[in-house]
Every structure is written in structure tokens, then in C-alpha cells.
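My questions will all concern the structure given below.
For this view, one protein chain was removed and the others were kept in their places.
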Amino acid sequence: MSVEILTVVYFACLFISLFLGLPVALGLGGTAAIFALLLEPRALMTLPSAFFSTSWNSILVTVPLFLLMGNLIRFSGIADAAYDAVYKLIGHIAGGLAIGTVQVCTIFAAVTGITPPATITMGQIAYPSMMRYNYDRRIAIGSIAAGGALGALIPPSVPFIFYGLLANASIGDLFLAGVVPGVMLAIFYSVYIGVRCAFQPHLGPPLPAELKFTPREKLNSVLGIWPFVVLIVIVLGVIWGGIATPAEAAAFGATAAVFINLIYRQLSWYVIRESLAATARLAGMGLWILIGATAFLSIFNTLGMQHIITDLVLGMPGGETGILAMMMLIILLLGMVMDDWAIIMLCTPLFLPIIEILEINKIWFGVLFIVNIQMAYLTPPFGFVLFWIRGILPKGVHMGDVYRSVWPFVALQLLGLMLIFMLPEIALWLPNIVD
Amino acid sequence: QDSGPPDEVTEWTIQPCFDNSDAGWASGVLPWADAVEKATEGSVQIEVVPAGSITSGGEAFGAAAAGVTDGVACWATVYGGDMPAGMLAFGLPMGAESPEEAWEVMWGDDYRVGDLVQEAASQRNLYFAGWTNQGPNAMFTTFEVRGLADFEGRKMRAGGPQAMFHEAIGGTPVSMDAGDIYTAIRLGTVDGTYWDTGGVDNMSFDEVIDYAVMPGWNPAQHQSTYVNLDSWNALTEWQQDQINGIFEEVYFETSRMHLDGVDEALQAVEDSGGEVVYLSDEEVGKLRQVAIEEVWPDIADLSDLAAEGVDIYERYMRDNGKL
């Protein structure tokens, strides 16, 4: 069998098993296992190895700890009170809560280098509140998913660091280059929500006009947000203050959530037990998908399928634009099955020689790369943000609901990608003025 | 009939514990693989794939031992937990100071530490087949360093033997992912990092550090290549002789390439406004004393072969008036 056909069969096996309802983690791992078994049995050892080394990665500890932080806040009911305050404050704007969610995600993105924390936390806190105020499910899910994905674009960013290492590009410049595109996307999302809800108020109902709050009530409501402010300041503060690494900051966030519950006298045995149980369920699900994806990629490489990608790019007509467009398309397609680290590890070494021959700016390409990966997070059928969201939301929410929620935001990401493609200054302006 | 390539071509897949951004890729494992292919007249073909392709960097050594891959190129700082005697091939802290000195203690008739490494490898179903000197593994700091005393109380990213050393000179070692080091230095979470000098510019550390401290804590850090013993034994005697025959030549050639990379990296540090500090002989002597008294015994404790090797190293140091 030619390697081209093998690649098609490999992906077909995965997608068919997933669409027939096999859990994602088992579909990824099972496809890897059966192809290794039939074609390269000595590579089978990489499956337990992928399990061990994926979870051994020390940055991953952020996943259960940020989950725990969100769960503690959620089960204690503090989040509802705080969101009630937000509602009083900006509730008169149609879609205000969803816009607020995007803003908080943006702040979260400036705290963490990866995507799951903002998605996980806001999925647990903001979603139930938006449902309580009769927001449309799609606006709610979309704002959390798109906002959460910003974590990789706005510095600090682990994907930028890995790209910088492999491309031998300045990480500092990459960080700076991510700021404007990240903020730009956050504004796009906010404007979209605001405009859409202004025309279709039932999607994000504003407060009834007769319901007014006194300045005193509003001030009190602002004070009601303090647990969130404290959490964000602590997590952000210990990182930017040079006290802790991102992994350690997650432990601070969870610990702070415990103390906030204590102050509110909400730290019951029930809250602790349910928070830990919910955290274990989500962490177990997410880690197994990561493990399955790592195994899937390892066998993909072992069977020599990565060469397909180079051939595809180099065979592309249309000169520089054609080749760049092909690279972007490949990243997007790989994003359907792989996580961000895996794509960067796989594509950067393959694409970089081409980038250097074409004399394309490596910082600019890096930003295009990461914006593209954000789209990969959100594009069905397979995107890591989608899985986290689906795992967090109540049982009644289906994957189809999630898919239908994200497409306007994916369109906005595509618009952003096009703009950065046509106007490289959007990315390069900030690093240029700093240098 | 043993004096020529067999008709059948052997294909090997080798996955180092690092990816292709590492200095050890183009200046270490690739030249070795090319030399092997040439020496065996094409009867051994080697594909080198980056860490993470087949298994993670941390699992690469075990993968070669288990026969998942045909070989691995690695530092003992990574595989030290799998084969403590590998530290002898990595180079003891403040032991050898140049490729020539390192060659002497490993393969010189009076010392032959390399035989101990080969024995340890053999016990783990591996064959020690390639070696290269990567130059100094050193300290890169945001604080001014003129001597040993300047490290007192300083938080630096350090792993394995680096951490032993940093603690021994009064500092606080901090462990973190490679991907987090850049941000951590910039934010002041750590005051610097231990790293192999030739790789500092690849990691963009030159952007965030102010001082490169030479000759580091290990002036001659080495990377080793191990081949799965079953893969090795499947070769003809002629092929094995050919591969053994290029060991020394490739060692000195790749070591030269690495030292060029070290010069480039130090130039990058200076170009971005940093200073390359060369410690005085007196301070180097202090570093050596700390290394031999505090760190070498810990390495010797790890296994019998490691202990035997540390003894020979000490004899070498005495013979050369450094102890």
C-alpha cells in the first residue's frame, strides 16, 4: 500500500470510529494501536510510552488545578453572586454577559500560556450564569470557546515558545507580535456579540428598561466581584511578579479558591467532595484525549506519513501565496486531529526551510501559524477547546450544539487571519517599535 | 568473505532525546549517521527522527533499549536515571576541559573509562557507538558573576547534576520545563539557567540573560549515541569494524563543529548586550574543588560502574596536577 493511501485509511479509521460514537480518546488510541499492530509491531511500545510521557509533562498540572479552582468557585455558589453583580452593571447592554466573558477570557489569556484554563474556568462559571439570564446557548458557548482559545495567542504563550525554539525566532518578538492580533480578535468577538444581540435581543436579553439600579446598588455589585478580581490578581500576580511558574500559579489559584470559600463560609464537605470529583472526571477525560492524540501522532510518524505534508506544500501552484495558503490549510486540517504542540512540533521543521527560501518573515509566519491553530481548536469535528467545553457543559448539551455555536467565531478568526496575511503590520508593528 | 559490505541493506531509525533545533542534531548525530553510511559503503542506512516522533525525549533511551528504535543520541542528564554510568561519558563536572583531555580519560591506555560505559550499555542491551563533545555546559545569569561566591542564594533553573552542583555552591536550584525558562528569566522567577553553551542562542536566552559564565560547571559536556544491541549484533563483523573505525575521527570532527557553535552562541550573547565572563584560574580551581568534593561522590553512589569510573577520573586528575 502506498503511503498516500495509508494516510487516507489511517484518518478514515479514526473519523469513522469517532462518528460511530466511540469515545474520542479510545478512537485515537485504537487507530494508533491497530495500525501499529498490523504494520509496525515494534512501535507498539510507544503507546504506554505516550501515556507516561504525556502525563509526566510538568506544565500539564495546570489542567487539574485550574479545573479545581473553577469547580470550587462554581459549587460554592459564589460565582452566581458575582455574575449577578456583573449583570446589574452591564446587564443593560444586550449580550453584556457574553461580552464580559470574552473580556475575562482575554485577561485569563494574559495569565496562562495554554488554552484550557480560560476555557475550563469560564465554561464552569460563566455558562450557568448566562443560562440563568436566558442567554442563547450558542452565544454563551461561542463566547467561551473563542475567548478561551485566545490563551495561546496573547502572551505568555507556550505554542509561541515551542515555535520560537524550533524556528530559531525571537520568543520576545513573537510574544509582542501576538498582542495586537489577540486584542483585535477579542474586539471582533465583542463587537459581533454586541451587534448580533442588539438586533436579536432574545440571544442575549438586556435588563428590562424599567428595572434600574441605584449607583449604590451598582457599587455594591462591583464589590461583589472581588473573588474574581482576587483570583485573577493572584494567578496573574505570581507569574508576572516573578514569584512562580505558570504550573505553580495554578496551585495558587486553586488554593486561593479554597480560602475564598472559607471567607464566604461555603467550604463544606459537599463543596470539597463535589469539586474534586468534577475535577477528576474532567481531568481524566482530557488527559486521555491528549494521550490518545500523542499515540496517534507517534504512529503517524513511525509509518512515515509526515512526508505527505512536505510533498503537498511543495507541489502547490501559485507561488508564495499559494504555498502559504497550502501551509495554512494543512495546519487547519491537522488541527482537526492533533493538539497545538503536536502540530508545531510536526510542521515547524517541515515548513521552515520553505519559509527561509521564500524569505518570509519568521515572526509574521509564527503569528499566522498560531492564529491558525486557534481556528484548529474550534473547527469541528475535532478541536481541543470543543472537547473541554463539551466535557464541562451539562449532559443535555450535545456536540452538535457546540459545533453550531462556534462557526461565527471561526469566521471572525478567518477574517483576522486574512487581515494579518494582507497587513503584516498588525503583527509586526509592536515588535518593530519596541526594537 | 568478511571484507566488504553485505548485499543486504540494513535500515536503522534513530531517535535522539532532542529535536532538530538542538546543536547536537546538525553537529552531532547527523554527521555521525553520514559517516556510518559512508564507512559501511551504504550497507547501513540511518534515518534520524526528532524527539517526539516515535516517543518522547525522556523515553528515548528506554525505547532504544527495548528495540522500539535502533538507537538514541542523548545526554546522561536525561538518561541518568536509566544508566548512571552514562555520567562518565557525559563528563564529570569540572573534569576534562577539552576534547583531547576527555578522549584521554575515556580511551587513553592508562584510564579506559569508556570500557565501563560500554559495559553498562551492554547490560542494558545497548552498544556505545558514537560520542561528541559539545563544549561547556555553563551558567547564564542576569546577575554579575566574577566568582563562586556570587551564586550564593541565587535561584537558577538546573536539573540533575546541575542541581547538585548549584546547591553545592550555595544556590537554590529550580526545576521547570524548558519552554518556561525564557519567560521565567525575563520575569525574574529565576536569576538564570544552566544550559549547554552552544544551544543558548537557539533558546533565545541571549535576549534575557546578561552574563555567560565560562568555563561553566562542566567545560566538556558530551553527548553519546547508543545502538540497540540486537540491531548491532545483526550487522556483519565488517560493518561493525567500519563503524568502530570512524568513532575517533567523528568525535574530533563533530567536537570542532560544536566548538564553532559555542563561539557563535557567545557572540550572540555579546551582540545582545551581554558579557561573557571568563573566570580566573583561582575561581576555576574553587569550582573544581566543589565539584570533586561535593558532586563526584554523589555520582559515584549511583552505581558500581559509576564509582569505578569516578575513581579513575580522580586518578586522571591527580596525574595531571589538578587534584
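A and B label the chains in the order they appear, each numbered from 1.
In this text, contacts are C-beta pairs under 8 Å (C-beta built on N, C-alpha and C of every residue); 3 or more make two chains touch, one makes a residue touch a chain.
As a convention for this text, contacts and distances are computed from a predicted model.
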One chain of this complex is missing from the view, so tell me which of "TRAP transporter small permease protein", "Peptide/nickel transport system substrate-binding protein", "Solute:Na+ symporter, SSS family" or "Response regulator receiver domain-containing protein" is its UniProt name.
"TRAP transporter small permease protein"
Which listed residue, A:A32, A:M327, A:I344 or A:L417, touches the chain dropped from view?
A:A32
Contact residue for the chain not shown (choose from B:P173, B:P215 or B:G261)
B:P173
Hidden partner chain, residues of chain B it touches
62, 65-66, 76-83, 124, 153, 155, 159-160, 163-164, 167, 172-175, 298, 302
Contact set of chain A toward the excluded chain (per top definition):
13, 17-27, 29-34, 36-37, 44-45, 47-49, 51-52, 54-58, 60-61, 64-65, 68, 238, 243-244, 247-248, 250-252, 254-255, 258, 273, 276-277, 279-285, 287-289, 291-292, 295, 381-382, 387, 390-391, 398-400, 403
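Keep in mind that, in the parts below, only the chains that are shown with their structure count from here on.
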Chain B partner, complex, touching residues on chain A are 42-43, 45-46, 49-50, 52-54, 56-59, 113, 156, 158, 161-162, 164-166, 168-172, 239-247, 298, 301-302, 306, 342, 345, 349
For a test of understanding, state which residues of chain B touch chain A in their complex under the given definition.
19-21, 49-50, 52-56, 58-59, 62-63, 66-68, 175-180, 182-184, 186-189, 201-204, 207-208
